[in-house]
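Working notes for the structure below.
Yeah, one chain of the complex is gone here, protein chain that is, but the others are all in their spots.
Presenting subunit A:
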Amino acid sequence: ETNKLYCTSVKCCIFELKAELNSDKKEKKKEAVKKVIASMTVGKDVSALFPDVVNCMQTDNLELKKLVYLYLMNYAKSQPDMAIMAVNTFVKDCEDPNPLIRALAVRTMGCIRVDKITEYLCEPLRKCLKDEDPYVRKTAAVCVAKLHDINAQLVEDQGFLDTLKDLISDSNPMVVANAVAALSEISESHPNCNLLDLNPQSINKLLTALNECTEWGQIFILDCLANYTPRDDRESQSICERVTPRLSHANSAVVLSAVKVLMKFMEMLPKDLDYYGTLLKKLAPPLVTLLSAEPELQYVALRNINLIVQKRPEILKHEMKVFFVKYNDPIYVKLEKLDIMIRLASQANIAQVLAELKEYATEVDVDFVRKAVRAIGRCAIKVEQSAERCVSTLLDLIQTKVNYVVQEAIVVIKDIFRKYPNKYESVIATLCENLDSLDEPEARAAMIWIVGEYAERIDNADELLESFLEGFHDESTQVTTQQNTQVLHKHTQNTPDSDNPDLRDRGYIYWRLLSTDPVAAKEVVLAEKPLISEETDLIEPTLLEELICHIGSLASVYHKPPNAFVEGSRGVQHKRLPARTASGESAESPDAGQSVGGVSDAPPAVIPSQGDLLGDLLNLDLAPPSASVPVVPASMQMGVDLLGGGLDSLVGLHRPSGSQYLSGDIGGSPIAVGLAGGTGGMPAGLGGTPAMGGGLGDLFDLGGGVGMATGSYVPPKAVWLPAMKAKGLEISGTFARRGGGIHMDLSLTNNAMSIMTDFAIQFNRNSFGLAPAGPLQVLTPLAQNQTIDVSLPLNTNGPIMKMEPLNNLQVAVKNNIDVFYFSCQYPISLLFVEDGKMDRQVFLATWKDIPSENETQYQIKDFHLNSDAASTKLQGSNVFTVAKRTVDAQDLLYQSIKLTNGIWALAELRIQSITPNYMLALKCRAPEVSQYICQCYELLLRN
């Protein structure tokens, strides 16, 4: 019978229905309304029946009434005048003795988006908000949010917001929960007016209601709590204590929302607190339990765990096994588990992980298999000890001859080669056997790279490369890039003895091709240069912080901030993790925690013992001293970049001869090496940051750069982010130390066709914890072809991670168009602090105390300044002369430098009057920085 309801063809039925709706028989009427609703469901237009349906509203049959209401909600907007006919019934129903009917009326009225009806809604709503029955009140609370969505002004004018606020103190927990939900939603569209007014008292009320309300209400309350910033660590702890019981709730959403609150408030707890450790331990089991939920929820949980693992790896580090993929898991669960497995892989569990990955690589789903193969490569890069085993596993997989497995394996082997140069080249022969089967650009590019890189070890490298060149014009940029660079690269290796003129000519042709169209050339050369680091695919830290604040929500599933997928004003505010605030100092400034971007309190000046200092600051494995030689892998690994950079500069300078380029830049001159070491594989750095690498200035003819006469040295601005890499935004900049503070001076140029707004900046973790001390102040929109200079104050309180090179800084800049990444290097003199002058006696004792293996010698050639002038010049940049001695016609300057993180460097500068060369001896307990300080000396003296 109901099937009949569903298949009504409208045209013939409207008439019939009309008759039935006006029937005297109640049953017939009801059946007719049902048919109308069924037609409405399948998308047929039954609005013509509006008056007839509304006529059925005056009934004491609740079921019929509800059906009519359903119809009204759907069609009232298209028939506003007739909808008025319903108002009387609504108003009457709001007075009904039965609370269920009162609630139904107010609930439905809020869903009818017709102005005239809304006007009539206000009085009944006001009454219902104060109804004696909690069921009516909880419905009225939501109705305020509905009304606000239709007419925000009306809600404010009528004072409903205050009534809603009062409901937070209601005796009924469900009323509280709905009021919280409504207020949270309303306050999203009024970010500034602090509607919820969260304070310790109201928080206490919420926490009490949390224990008593429905599972859904608990979610509303927890999500609201997560927006609160506790005043200090004590309040934070007490809230955490009251939220942790929720981790045992059967509803996964309650659990995830509780996890969100805990993850956020944990930020404020001191790490040495016992409770902090307890809390960390408590978080793991519920997260694991989420994985036994239904697959859709598992997916949500896994996306969130992915974030949590990045933010706090310690929580789940022992739980690797639960992320093993089950054969019958849906593909979306499998892929997410794999991601987390890689993040949790460590030396302790790598054997198990590899065994699993190998298993997965034989499964059916192509995406999954590819990802598994890629994961093996990532393990090799992440856990050095496992690299060999990974390589042999990959070789096994290549033997399977499954096409996409082979291709994927070659791509990751290339990455392994880049990470561990000259270690596994014995496998090249096997790789070369599979040359013919490669049909994907990425795999071909990888293979070309390998062949070019190890050309001298491959007998027929020429032939192999040539075979790739045949299809040159059909290839994607990725492949051609590799072809070009590798053909050129191979040339340079073979130049002295290569006598294959054909190949050489070809190289020149490509080179000319590039030089005639520099833009295209640049694009081609810069196309593919992945940074090989231990962790890949890490979410950028500020985004991660924001996403942690959105645990459980869609943002955490998409791994995107809400404004990336939500329209309009809602959800545009960026959420941030609170900063740690100690209980003593914050009482008078409740908002302190919220202004994370602002100056946070300096940590107490405790100078840790040397061992700790080094370990913490540089995050180094202290055991093998040989591990800290950064230049060697850089030059090897940057074979491609070297060329890229060379090309780039040459194109810019319009040098005519290719051969000159080839021999000059690649020949291993100090200039080229400096470039390679300095750019560290980041494409944006290729423009050459003169802050680094002494010889670069010559190459780029930057002699005219402005140096400050007094104060510290400021390198001239360099282009960090070329416009074509950033959709028209060009950023050039430099670093300066002014008045004891660090500044990043930026010039933003808009080369695009549209206006740019909403600028923001974030740094990746870096060696010295440099972080913006405030937001990027670009107050006016940036018009086409306009340039704005901005000075961004920095502090050194950010998170720390050792970078390669040490002074590398990875930066993300956002505007209304996209997010762009680039990296740049700062002169380490930026970090020389003003109180770096050491007492003579202390200097002497320290100098003796630092072992001589920590001493670095450096020569500054062709330099004619006398010792006093040099001393003055250096002092401008906080290099302080502690003492001066003159022995045998040479001046000895003893100088001290202190870095922002408390590292001291002691120097002896030997200035001979006979030769124009300075000798610099530098002692530092952290020898990693010496190299950079030496470079700065030269830079400072020459400017």
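In the analysis below, a residue touches a chain if its C-beta (ideal position, glycine included) is under 8 Å from a C-beta of that chain, and two chains touch if they have at least 3 such contacts; residues count from 1.
The definition used in the following text is that contacts and distances are computed from a predicted model.
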| item | value |
| --- | --- |
| Listed names "Glycerol-3-phosphate acyltransferase 4", "L-allo-threonine aldolase", "Proteasome subunit alpha type" or "MHD domain-containing protein", matching UniProt entry of the absent chain | "MHD domain-containing protein" |
| Hidden-chain contact residue, picked from the options A:A181, A:L279, A:V811 or A:I860 | A:A181 |
| Of A:Y276, A:Y558 or A:Y821, the one touching the omitted chain in the full complex | A:Y558 |
| Selected residue (touches chain absent from view) among A:V142, A:L195, A:M724 or A:V833 | A:V142 |
| Given A:C122, A:A253 or A:L395, the one touching the chain that is not displayed | A:A253 |
| Candidate in contact with the missing chain, chosen from A:H550, A:K873 or A:K898 | A:H550 |
| Missing-partner contacts on subunit A, residue numbers | 2-3, 5-6, 34, 37-38, 41-43, 60-63, 66-67, 69-70, 74, 97-100, 103, 107, 110-111, 113, 133-136, 138-139, 142-143, 145-146, 149-150, 172-175, 178, 181, 185, 211-216, 219-220, 223, 242, 244-246, 248-253, 255-257, 285-286, 288-289, 292, 294-297, 299-301, 321-322, 324, 326-328, 331-332, 352, 355-356, 359, 362-364, 400-403, 550, 552-558, 562, 565-567, 570-571 |
